[in-house]
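Let's look at subunit A:
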Amino acid sequence: MPEMERAPLLEVKGLCKRFGGVHAVDDFNAVVNRNHLVGIIGPNGAGKTTILNLLSGVYPGNSGQIVFQGQDVAGKRSHQIGRQGMTRTFQNIRLFGDMSVLDNVKIAYSWQAKYGMLQAMLGLRGVSQTEREVEGRALHWLERVGLAEHRADMAGSLPYGLQRRVELARALAGEPKLLLLDEPAAGLNPAEVQEFIALVSGLFSELDLSIILIEHRMEVVMRLCHWIYVQDFGRTIGQGTPEQIRRDPVVIKAYLGEEFE
Partner candidate 1 sequence: MRKSLALFLVVAMLVPVMALTAGCSGGSKEILIGNIQDLTGPNKAFGVAMTNAAQMYIEKLNAAGGIGGKQLRMISYDTKSDVNEAINAYNRLIDQDKVLAVLGPPIANMGIALAPISVTKKVPIIGLFMDEKATTDAKTGQPFTYMFLAQNSAGTQARIMASYAINELKLKKFAVLYNQQNAYSVSLAEPFIAYVTAHGGTVVDKETFLTADKDYKTQLTKIKKAQPEAIYMPTYPQEIPLSLQQAYELGIKATILGDNSYIPFATASNTDPKAAEGVYFPYGVDPADAKLQQFATDYKAKWGIAAIAQSYSGWDAFGALADAIKRAYAANKKVTPDMVAAEMNKTKDYAGYQGALTISPDTHRPVGLPMVILQIKGGKPTTLTQYKEPTQ
Partner candidate 2 sequence: MSYFVTVGVFTAITIIGVLGTFILTGLTGLFSLGQAAFMGLGAYVSALLVVTFHVPFPLAVVLAVLFALGVGYFIGYTTLKIRQDFFALATFGFGEAVRAVMNESVKWTGGAMGFAGVPQLTTPWLAAAALIAAVWLVRNVRYSKFGRDCLAIRTDELAAEVMGINAFDHKLKVFLLGAGLSAFAGALSAFFTTYVEPAMFGWTQSAVWIIMVFFGGRDSLTGAIFGATTLSALPEVLRFASQWRVAIYCLIILLIINFRPAGLFGRWELSFKGLSRRRPPGAGAGKGRRKAVAEKGGADADA
């Protein structure tokens, strides 16, 4: 495969984060190749969300390297990382509730829109042209996730399942190379979960994209991911393909338990 010959998209080495005395993430190492879908699983408090927060620059780690597209992004601020092509969703949906669905998605283009404050103030020609382009691109993503008809609704007024999709559209509109999904299926009903799985795998096959997925539902992870890391108390206790994970005795003991016996 040609992808394998190139350097990995993301390489995490020895990432650590302590809160007070607690090691939330302890020596996390991972590799995400291009066009790969990687899952991170583990019980509550295993440090999964912390890993995403470290990757996306929400807070800095205590030590370790995060090499993304050949650059160490550890310690960079969120917006810098976002601009380099790593976007994310949040476990507890963080939409801009006071804004329309369309505007939520447009936000992803703010840093790319090529006009400054002065041009905006004077309402120069380029501004409205750029704005039209942005609107077109944002609409494209809304259509892709099936929300075009809701574009004018306030994001905060949508039902939960649709809010998840808006957040996904917003993250995709950042045109990421690496998309971080933090429990994207949480709170969805079984039918919505199926739709969601179909949506993600559809997007994944269409786009030049890698995904890191954190999820509680084994069903989702097992069906979508190529490679899985299992976290417990901040440490990686196992990794492998879904099949390997299913059989790993350590993993079964620590986490999967009776569910797979």
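The candidates came about this way: all candidates are chains of the complex that A comes from, given by their letters.
The definition used in the following text is that a residue touches a chain if its C-beta (ideal position, glycine included) is under 8 Å from a C-beta of that chain, and two chains touch if they have at least 3 such contacts; residues count from 1.
Bear in mind the structure is a predicted one, so any value in this text is a computation, not a measurement.
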For subunit A, as assembled in this complex, the candidate in touch from 1 or 2: 2
Touch list for subunit A against partner candidate 2, complex: 56-58, 77-79, 81-83, 87-88, 90, 94-100, 102-103, 106-113, 115, 117, 120-123, 127-128, 131-132, 134-136, 139, 149, 151-154, 157, 170, 174
